[in-house]
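Mind looking over this structure? Questions follow.
For this view, one protein chain was removed and the others were kept in their places.
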Amino acid sequence: MQKLENKEMLNQLRDENKERMDNSKCRVLICAGTGCLASGSGEIYEKISELIGENPDVEVHFGPEIAHGDGPMEVKKSGCHGFCEMGPLMRIEPLGVLYTKVKLEDCEEIFEKTIKNGEIVERLIYSQNGVQYPKQEEIPFYKKQTRLVLENCGRIDAEFIGEACAHDGYQAFAKALFEMTPAEVVDEILESNLRGRGGGGFQTGYKWKQVARQEEKIRYVVCNGDEGDPGAFMDRSIMEGDPHKMIEGMMIAAYAVGAQEGYIYVRAEYPLAISRLKKAIQDAEAAGLLGDNILGTDFSFRLHINRGAGAFVCGEGSALTASIEGNRGMPRVKPPRTVEKGLFEKPTVLNNVETYANVPMIILKGAQWYKGIGAENSPGTKAFAITGSVKNTGLIEVPMGTTLREVIFDIGGGIKGDAEFKAVQIGGPSGGCLMTPQLDVSLDFDSLKKLGAMIGSGGLVVMDNNTCMVEVARFFMNFTQNESCGKCVPCREGTKRMLEILERIVAGQGKVEDLDLLEELATMITDTALCGLGKSAALPVMSTLKMFRDEYLEHVVDKKCKTGTCTALRSYVIDPEKCKGCSKCARNCPVGAISGQIKEPFTIDSSVCIKCGACESACPFGAISVEN
Amino acid sequence: MLDKSYYEKTDEIIAVYGAKPASLIPIIQDIQSEYRYLPAELLVYVAKKIGITESKAYSVATFYENFSFEPKGKYVIKVCDGTACHVRKSIPILERLHKDLGLSKDKVTTDDMLFTLETVSCLGACGLAPVLTVNDKVFPSMTPDAASQLIRDLREGKVEL
Partner (left out) sequence: MKYITINNRKVPFDDEKNLLTVIRKAGIDLPTFCYHSELSTYGACRLCVVEDNRGRVFASCSEEPRDGMVIYTNTPKLQHHRKMILELLLASHCRDCTTCRKNGVCELQTLAQQLGITSVRFENTKETIPMDDSSNCIVIDPNKCILCGDCVRTCEEIQGIGVLNFAHRGSEMRVMPAFNKCMSETDCVGCGQCRAVCPTGAITIKSNVHEVWNALADKNNRVVVQIAPAVRVAIGDEFGIPKGENSLGKLVAALRRMGFEEIYDTNFAADLTVIEESKEFLERLESGENLPLFTSCCPGWVKFCENKYPEYRKNISTCRSPQQMFGALLKEDGRMKIDDPRKTVVVSIMPCTAKKNEILRPEHFTDGEQDVDYVLTTVEVARMIREAGIDLTQVPSESLDMPFGLASGAGAIFGVTGGVTEAVLRRIVNSNRPEDLETISFMGVRGDDSIKETSITVGEREVKIAIVNGLASADELLQKMKAGEVYYDFVEVMACKRGCIAGGGQPTPIGPRTKKARMDGIYNIDQASQIKLSSENPFITMLYNGLLKDKEHKLLHNHSEHKCEEC
């Protein structure tokens, strides 16, 4: 890779790659995100490469490293397309076709028909409610989205800096560097009202401004890629699918605040994201976009990657910087705030991956343009990971202000199977649950806050009416308790006690007073915990207690879980109509709770039954079931 | 006492990150991935080399879940119990694996040092829930039966990782 010494060379790189991509007769983009790789897309890439490579009639570009000839065909590993449920995904350009659930056996047909002759293999096209959608953009899952941050995810080879450049990569940085003063960059971001995508929704420009005005001249730019919320993988997809966009955002931040060093903190559970980022940084260094005297100016910036080591709490700013410093990831008291004394006690800009990925387009297209997207006071788009009991799970991006209904029903395709929508958990373990009456709420920072929920990092877990909300609350509390750093008393001791109570309730040993005690603990923790994670630790319980109090009462008073989720509260019954009296259930029961006369209906003594379900699976006639 | 080669390897790793306190975590991460565990002797050695107290090093190593002073098995299986996997029934998979491997919450590695079984809060592969990983390779849409089969395949060397 040639070192870029000025803006013209960067433009040249962009133009060359754009031309190459535009002139490709056929570009095959095989999703190599974590999801599709797990579904076997790696083998599919190999197979297609092999097929094209074997064929002497066509010339082909593989990855940048193994390109041979200037042929018109390209096979690329792209980042995540977002439609993980339907993976492995394969996009074929310029047709704009998206093949879903591609199998190894399909490759030859794809090669013969689509790649060679531009014909579509109908079997591999996505269909919904009987309608077929050959073009990716037409698929309802994509059609209702506005993909700005995720624009390149799935469109470019994430491991090749040239393709990022072809899509205007590093143009915003060059604009900032050559046409704007650092103060102007800060003002532009401030004007855009970009709010942090990591949870709190704090104004990004304001943070930058504060760092820029510190007396201390050594400053740091840090990227929070410790996306730990279960059910959230937006940042992972950006890091895997378009790492250069986020790096560019960090570079712009560094230029704006006068930082020379940057750190990206990525959780260890994202090995692919780490390797893609490493590659991206190496390439950017080789291209002279990172390092000393970038693009021939006196601006220098170096980036380092720190891997997380398995602590959710490191997603909290001061815990994250403590971890980079080689300490226990325990949040500290503020002041001093991170903008004054952050990493290594120096002024630090700390934003998350998605926030940085928003920056280049704001610089390139201007704050006014940006403010035209999204909701008032929450401009721009937001990426959400939509999972759980929804038809189309995956990664989406919509303008702020889109309603939950649109996200779950239009994009997500509604609830899976015949079940009904019950609730959606938003914002991960620190968020809250929203129900049907809130489906039309606008997804933006302020509207959700009013409901006691938060966007958080953007995880949406959809739950249907087979989900027990008490169990869900227990699940989240278990998570928070496991991940509590242990520093402050409210979080360390309080969440432990809340978990004990919830465990008691799902085990059928709850008392009515327990609900008051839960509330009492929850309020205390929310008011007094040291860090943001602690303060929000009780939110799932508070919100489920408020919205699903009946369900809690059912558990503690009637000792029933109507969804049948809480094993200890199940009650097994034998349908006398169906029972043939074969005694198989009685023989399988480990505690001897079942008795009866051969050829007469058997019965279960519920006071002895340990609800293990052995009888249910043993019964050849389907006569045993959980009583509702 | 560990073999000399361990200390030499550690010196190499320290050289990569620099002998300073902030290098502690990356250094011990590399040691951990080299030996599949963090030998206590090496932690003490690193602490001394980078100028921090032994208790500080121990304090950090015990804070993060990824470090283990006990050797791990050849195959480290992590069952995801993130929200999406949880609602799609990841616990029965974990239970099956516990049963198949004779492991429990307190005993995580098989005696033949072949398998270590852990849970992980979220792997970010929620679209394919429930998932598990074997040495970082993701296996999607698991069921208890598929997990049992995977163990058999791993034992017979039929799985490429």
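A and B label the chains in the order they appear, each numbered from 1.
As a convention for this text, contacts are C-beta pairs under 8 Å (C-beta built on N, C-alpha and C of every residue); 3 or more make two chains touch, one makes a residue touch a chain.
Every value quoted in this text rests on a predicted model; they were computed, and no experiment measured them.
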Among the chains presented, those that the missing one touches: A, B
Residue in contact with the excluded chain [from A:74, A:242 or A:483]: A:483
Selected residue (touches chain absent from view) among A:334, A:546 or A:587: A:334
Hidden partner chain, touching residue among A:311, A:339 or A:395: A:311
Touch with the omitted chain, as defined above, among A:494, A:532, A:581 or A:596: A:494
Positions on chain B contacted by the hidden chain, ascending: 40, 44, 53-59, 62-63
Touch residues of chain A, complete complex, unshown partner: 311, 328, 332-335, 481-490, 492-494, 496-497, 500, 517, 520-521, 523-524, 527-530
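Methods note: only the chains that are shown with their structure count from here on.
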Residue ranges of chain A touching chain B (in the complex, touch as defined): 34-35, 37-39, 83-85, 87, 227-233, 236, 268-271, 306-312, 323-330, 344, 385, 387-389, 393-395, 425, 428-429, 459, 461, 463, 467, 472, 475-476, 479, 482-483, 485
Residue ranges of chain B touching chain A (in the complex, touch as defined): 21-26, 29, 52, 59-60, 63-67, 81-88, 120-129, 131, 136-140
